[in-house]
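Provided herewith is a single structure, encoded as structure tokens, for subsequent inquiry.
Omission of a single protein chain aside, the complex is shown with its protein chains in their original locations.
Let's turn to chain A:
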């Protein structure tokens, strides 16, 4: 299953907090796609994912100041 989380317009640390909350409701192996435009999130979101043991399957800049990251729950 894949869930999409759009947090465009949210400033740090809310994209990260939203992602942390959203992933809690997923089952192991499910994917969470986060679309964000908060620059500092390019540091905090992948770092949190890696440290929490989840797998990042995709991480890309999609536009001027817009990014997408796909996190697979451990």
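FYI, a contact is a pair of C-beta atoms (placed from the backbone, for glycine too) under 8 Å apart; a residue touches a chain by one contact, two chains touch by 3 or more; residues count from 1.
Quick note on the criterion: contacts and distances are computed from a predicted model.
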| item | value |
| --- | --- |
| Per UniProt, the name of the complex member that is left out, chosen from "Aspartate carbamoyltransferase", "ABC transporter permease", "DRTGG domain-containing protein" or "YeeE/YedE family protein" | "YeeE/YedE family protein" |
| Absent-chain interface as seen on chain A, which is shown | 9-13, 17, 21, 37, 39-40, 42-44, 46-51, 56, 59-61, 63-67, 69 |
